[in-house]
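Handing you this structure, nothing more for now.
Removed: one protein chain of the complex. Kept in place: all other protein chains.
Let's look at chain A:
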Amino acid sequence: MSSIPTETVTPGKASLFYDPKIRGYVYQIALLAVVAFLIWSAASNAIENLRAQKIASGFGFWHNAAGFDVNQKLIPFSASGGSTYGEAFLVGLLNTLLVAALGIVLATIIGFVVGVARLSNNWIVAKLAMIYVEVIRNIPLLLQLFFWYNAVLKPLPDARNSIALPGSIYLNNRGIILPSPQFAPGFEAVAIAFLIGVVAAIAFFIWARGQQAKTGRQYHNGWVALLLIVGLPLAVFFAVGHPLSFDYPQQGRFNLTGGMQIFPEFVALLIGLSTYTGGFIAEVVRAGILAVSKGQSEAAHALGLRSGPTLKLVVIPQAMRVIIPPLTSQYLNLTKNSSLAVAIGYPDLVQVFTGTVLNQTGQAVEVVAITMAVYLTISLVTSFFMNMYNKRMALVER
């Protein structure tokens, strides 16, 4: 179907039949005609089939009441409260974003630790890291999710015999029960202080960098940042008088009451995604570090830099240039892989929307199109920023 033009350069005048320009137009028009025909026939068939099956089309279902409940939700949602399919979509989307965001953080930590461990001069650490990477990367994610969910979390004891961990944390087959924080009025001040701290820390970094470029003097950036980001909110926290208490779960006769429940589906998905993607990130990190030639660190040592500054000023900046593009694609993979949630029943976008809503409304075209549009938007936005970053970071060559 995708006919490709001749790239031959025809000298002088030739017959129209051999003119590459005209051939090119003919090929393109033919291809466009085929694609247009395919789309037209698919659309007309779809309309006819939908009419035959008496399925409505259009996005009218968005405001219809959804007759189902979701266990994990970040916004209020209930069948009895008359929540709509549109709200179900939001619930699913937020759950996807939640597990993806936490997964990215955990996977990055695992990946960097394991990736550095693989290059360690400690034989046993390097070998263990290698075994981890090989095993994790060569087993399908779905099987790993089944393992975490069905073989690790489900066989935990029931609520009556919960395993108690230090800090009033309970573990049972309904998930993890944590003390839930109760925010008293006045806590907003702490949050605002935290934001101010972050902004101030960034401002200080910029100022310190300018000072260093001008005078060569270095400041204790890390300590200042710690003071601003952690110290300031803490000070405000005590100043307004502990606006935070915890609701501890109580072990009752049959059940646990109070506290905050983290569902086993979420835990299994989070563990599975972050360990799996962590294995891939480890390889990315290893490749990035190996990509910095040894001469770079040797030259830094020759200039008199100790190993700490060498790592910070010479090796890591160059390694990051190699690491970041594949790292971003791993983040995207993790986000896309979070759709496997449907297999273990975590209510993510695919499970709630492409699963339940599609089954209830039968409007496959609209539902699948919306779901794909969400993932596509995430991917395209990320690659847009990625390209911008690459342009900034690309080596400027002569």
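As a convention for this text, a contact is a pair of C-beta atoms (placed from the backbone, for glycine too) under 8 Å apart; a residue touches a chain by one contact, two chains touch by 3 or more; residues count from 1.
Here is the rule we use: contacts and distances are computed from a predicted model.
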Practice task
Just go with whichever of "Multicomponent Na+:H+ antiporter subunit B", "Menaquinol oxidoreductase", "Amino acid ABC transporter permease" or "Spore germination protein KB" UniProt uses as the name of the absent chain.
Solution key: "Amino acid ABC transporter permease"
Handout entry: Sole residue of A:Ala184, A:Val365 or A:Met388 that reaches the chain not shown, by the stated touch rule
Key = A:Val365
Handout entry: Absent-chain contact - pick from A:Phe68, A:Phe147 or A:Tyr248
Key = A:Phe147
Problem - Contact with the hidden chain (one of A:Val125, A:Leu156 or A:Ile324) - result: A:Val125
Problem - For chain A, the residues touching the chain missing from this view - result: 1-9, 24, 27-28, 31-32, 35, 41-42, 45-46, 48-50, 52, 120-125, 128, 134-135, 137-143, 146-147, 150-151, 155, 336-337, 339-340, 342-343, 350, 354, 358, 364-365, 368, 371-372, 375-376, 378-380
